[in-house]
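See below for the structure under consideration.
One protein chain omitted, others in place.
As written, the chains take the letters A and B, and residue 1 is the first residue of each chain.
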Amino acid sequence: MAQLLAVVIDGLIYSSWLFIIAVGLTLIYGVMKILNIAHGSLYALGAFAAVSFTSAWFNAGLPAAGSFGMLALAAIVVGLIAGPVIERGLLQFQYGKDEVVLVLVTYALFLILEDLIKFIWGVDPLFVQGPMGETPYSMLGTISVGELTYPGYNLLLVAVAIATGLVLAWALSSTRSGKLLKAVIHDREMSAALGINVGMTYFVTFTVGATLAAIGGALTAPTVSVITGMGAEVIVLAFAVVVIGGLGSLGGAALGAVIVGLVRAAAVHYYPEAELFSIYFVMALVLILRPKGLFSGAEVRKI
Amino acid sequence: MATILDAKGLNKSFGAVTAAKDIHVAVEADSIVGLIGSNGAGKTTFINMVTGYLKPDTGSIVFNGRDITALRPRNITRLGICRSFQIPQLFNSMTVGENLLVGVGIVAGTGGGWAAAGATASSPAAVVDTMLDRFGLGHVRDRQAGLLPEGTRKLLDIAMAMVVQPRILLLDEPTSGVSADEKFTLMDMVMAAVRESRVTVLFVEHDMEIVERYTQRILAFYEGRIIADGVPSHVLADPEVRRYVIGEHVPAAEGTAGHA
Partner (left out) sequence: MKFDRTCIAIVGLAVVLLIAGPLLPAWAVSLANVSLCLGTVVLGMMLLMRTGLVSFGHGLYYCLGAYAAGTLENLVKVSDIALMVLAGAAVTAVVSGLLGLLLSRYREIFFAMLSLAFSMILYGLLVKSAALGSTDGFNISAKTLAGFAVDGDSRRVVLYSIAVIVTLGSALLLHLYLSSHRGRLAGAIRDNELRVEYMGASVRATIHVNYVISAVLAGIGGALMAVNIGHIDPEMAYWPQSGEFVFVAILSGTGSVFAPLAGALVFETIRSFAYEYSPNTWQMVLGITMLLVILFLPGGLWSIFKRRKAG
């Protein structure tokens, strides 16, 4: 029983993390039909920027609590710089190309960003850590559930995930720009014909998506050693999540995150050898049973 | 004459749209049948059902005594029912010759069972040449299909249906996109090709002059139903046909008077 509870709690914490990473990916795909491999690099950029920002903060001798603000700032700065630069500088010239070609374009971008990160931050592992070893991760203390103890930082992850999901769902359904966005998702040509500025929607969507990836990276930075290659590891996980849920679906990303999170937690507790295997097994299984993911409609071509 | 194709009680709807309603048609071998009807009347849906692209909600389709309702398009093709498309379906990156060669290859590769009658031992290239000749496509043989003018694409689309040596040929608007003065040339060419290999033809056409000239029988579609079926002179004089198919915007009485 206790173990089952542990599986559920671990699973949901992991799900939250997955959701934060995957939601930007699914948003970008939903609107722009780009399956963005470079999402992994944006995540990594967020993590590396978090290291730089927090260490600058710590080095200035400022109060450690402010390092949380630095995490947020790092994510926003990365998102607001990298997002627009990539969208305006590269992607805007690619719209209308085949989906697979677009994947390859983002793969090329991924390769470039990987080395850019090495160039800026070097190849040695980095840590988000103050002079006394304090980290945002440890500062939030621990929380006990029965006999189980969890770092308080994990609660922050859960909160950010839920908040992100709710804000996005609300923005899509209740704001004017959200409704325009839905129109673009539904029918790009028609929206353009109706005078919606599709270029602008793409620009905003990509920037928001990039920022979400960077938030994922910045929030992860205090919990791991920040190393090159972390983007490659994360992007396949994010693919698994969004493919399971159905590419382009917000609810799907949430469902996919919960499924992957719980499956992985169960594997870790009951059969650790299957940790990675189980995730991709579920991904393959869902694709086999529902070729376009769980949340997706069928279409017949008229001839 | 013998019935080669028999559609019995076909129904098909897409949500609220009824695209086929209680369609009964028996087609005689070697006949030439015209399908008319305004936009959205259900002509293409009929062809789609006969060729297996759509399954009717109810009803059955029998070809030469065999029920083909549940078969896939390729199996129906192999039995000898081929079609062209309203929008030409070509291999756009290939040349005209290669487009036809693919078809010849498929016939050869699958043993040519369904085409045994016409498929003599001639080489693939020779079969392609014959088709190019018949459809007057010889001069564009090495041109890329995707870059051809619409009329030529239409012709190639029909030639691709013919290259797999059908017993029944269904043509979906063969002359749409073809300039007015070329329509008859095209139809003459198709009919000549068809006569040589004794094929039953059903074709969709909006131009009544063409329908009248080339068919022995007309099926008039309206809102998924067949509202008239018979010899051209009879069907084209039918008041319902005149109102719903020919003189769409003319009030019934005037329309009849005006055209009479």
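Throughout what follows, contacts are C-beta pairs under 8 Å (C-beta built on N, C-alpha and C of every residue); 3 or more make two chains touch, one makes a residue touch a chain.
As the structure is a prediction and not an experimental result, all values here were calculated from the model.
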Listed residues A:Leu5, A:Val224 or A:Ala284, member touching the removed chain: A:Ala284
Candidates A:Val8, A:Leu80, A:Ala192 or A:Ala232 - the one touching the absent chain: A:Ala232
Residues from chain A at the interface with the omitted partner, ascending: 35, 90, 93, 98-101, 103-105, 107-116, 118-119, 123, 232, 236, 239-240, 243, 247, 272-281, 283-284, 287-288, 291-292, 303
Sites on chain B contacted by the missing partner chain, in the whole complex: 51, 72-74, 77-78, 82-83, 89-94, 98, 101-110, 114, 124, 160-161, 163-164
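One rule holds in what follows: only the chains that are shown with their structure count from here on.
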Separation of chain A from chain B, taking each centre as the mean of its C-alpha atoms, in whole Å: 52
Interfacial residue positions of chain A with respect to chain B in the complex: 303
Touching residues on chain B, where the partner in the complex is chain A: 44, 48, 53, 85-87, 89
